[in-house]
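Please read the structure below before turning to the comments.
Of the protein chains in this complex, all but one are displayed in their positions.
On to chain A.
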Amino acid sequence: MPEIKVTPLGAGQDVGRSCILVSIAGKNVMLDCGMHMGYNDDRRFPDFSYITQNGRLTDFLDCVIISHFHLDHCGALPYFSEMVGYDGPIYMTHPTKAICPILLEDYRKITVDKKGETNFFTSQMIKDCMKKVVAVHLHQTVQVDEELEIKAYYAGHVLGAAMFQIKVGCESVVYTGDYNMTPDRHLGAAWIDKCRPDLLISESTYATTIRDSKRCRERDFLKKVHETVERGGKVLIPVFALGRAQELCILLETFWERMNLKAPIYFSTGLTEKANHYYKLFITWTNQKIRKTFVQRNMFEFKHIKAFDRAFADNPGPMVVFATPGMLHAGQSLQIFRKWAGNEKNMVIMPGYCVQGTVGHKILSGQRKLEMEGRQILEVKMQVEYMSFSAHADAKGIMQLIRQAEPRNVLLVHGEAKKMEFLKQKIEQEFHVNCYMPANGETTTILTNPSIPVDISLGLLKREAAIGPVPDAKKPKLMHGTLLMKDNSFRLVSPEQALKELGLAEHQLRFTCRVHIQDPRKEHETVLRVYNHLKGVLKDYSVQHLPDGSITVESILIQATAHSEDQGTKVLLVSWTYQDEELGSYLTALLKKGLPQSTA
């Protein structure tokens, strides 16, 4: 039985370090190659030695696929390709290929320059790694080799995020990466056709959450900002440079446009500017509104949002500032926060999750007095708001995707074990498909039942279709032919051709069967009774009574003789060739049941 094997090296019952190995029909594919935010030791990268102890990775992997540019999906890529050594193809979408190196470079800078780590990948390695990347378009079928093909589907989440279908022959796997089933201000919703894969590997970050409508959150957010700005207060929005930041920018930009507001909006510069450039370029990857209006004006050409300068923070009057990083643990956002925290007119809006220990987490949990470095006490008088803008599918979204794709098996990754358990149970209950949730390093084997294509010659098909009743879509049809397995291909040919090809002589094969019937009458009378009976039953076939006392049904011969010992028993000899096996066996079964009593 053919099987698909899946082993998560990361993201198995866990969030972060996504890396999943898939073996399908003899092909090995690695899905994502991410790092873990929570660790600073060896655990931050997947354990590639699992794939091979000695020997090159290239020999063991047919390709690597990166779903999107978040570091927990691509952070380990330079390490994997340059330091461990992999020379095979790496597939990602065009926006991912464009933005991913910026983030990798940023990550490298923080790790090496700030934290002073050695033995880390270099800028050159990032460049070399990117040279191995093959960019793909949405819905483009890429032939990795003769059998393996991959295809990208739109996934929402961030710019360029994609779901990938990996297909070998009739077996296929869909890997979702991170996806979002509800559209937002800059991206559309994930979409997949009814591709009916053998296995769907889905993320499950929000396995136990059903979210409220996006509109309420947006409205709340805008109202908060608007009110504060009208009061003359300043709004600080700490963000991470890519992803949500752009969504919020669009949101505020359009709101400013709509409401004719004049207060300035600033965005702290840095890698954002570069990334924004790509957002402008990859218009086709954004949502309907941006795609439709970009001819008049590209929505990412912000009119109201300007670059931030350190000195602006002290300017009087209202303003809105987007600053990095998103958890207020360091950098510009923290500096601005310290300046503005004392005024109750101001407001800080945290648009995402904050890790424990960061200033962001403290103020969100209601702390009003913060101890800063140097024993300073900072009193927080400004308003603190929390708005969740997350771009993962919630439980309903995941179910919706499963419904769209109609997979035969589901495997959950990228989520917490406890939450997965709930979703797994739901999936099995609602869709009646198997659902798996392997831990890291645990291999799941899925048996598949692939259909095997067989070539049939047109002549044979037409000939066989012509026999018997008119073809009906609802009923299966029996066909006769010879299956030839030759040179790794299957062909269905007519027996004559098979014989010819194989150089064999034809042998006739006849089955003969004796049926005993209790009938005291004369032989020819019995024959007549049998004849009448058959004629009555087999209306569609030609039943003939031959002058020599035998009956033919199509090519089947029936002869009756009296039993040598018992004259009351007649022996019916039924003889048929193997081609008529079906009819022949039916006939014998019929005759064995005996003749009907009344022969009138």
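Heads up, the rule we're going with is that contacts are C-beta pairs under 8 Å (C-beta built on N, C-alpha and C of every residue); 3 or more make two chains touch, one makes a residue touch a chain; residues count from 1.
Quick note on the criterion: contacts and distances are computed from a predicted model.
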item	value
Hidden chain of the complex, named as in its UniProt record, picked from "V-type proton ATPase subunit a", "Nuclear pore complex protein Nup85", "3-methyl-2-oxobutanoate dehydrogenase (2-methylpropanoyl-transferring)" or "Integrator complex subunit 4"	"Integrator complex subunit 4"
Of A:A395, A:V493 or A:L595, the residue in touch with the unshown chain	A:A395
Options A:V384, A:V530 or A:I556, residue touching the unrepresented chain	A:V384
Touching the absent chain when the full complex is considered, from A:K127, A:R211, A:H329 or A:R408	A:R211
Identified contact with the non-displayed chain, of A:N54, A:Q143, A:N260 or A:Q376	A:N260
Touching residues (missing chain, whole complex) on chain A	182-183, 185, 188-189, 191-194, 208-220, 222-224, 226, 254, 257-260, 287-289, 364-366, 383-386, 395-396, 399-400, 403-404, 419, 422, 425-426, 430, 470, 473-474
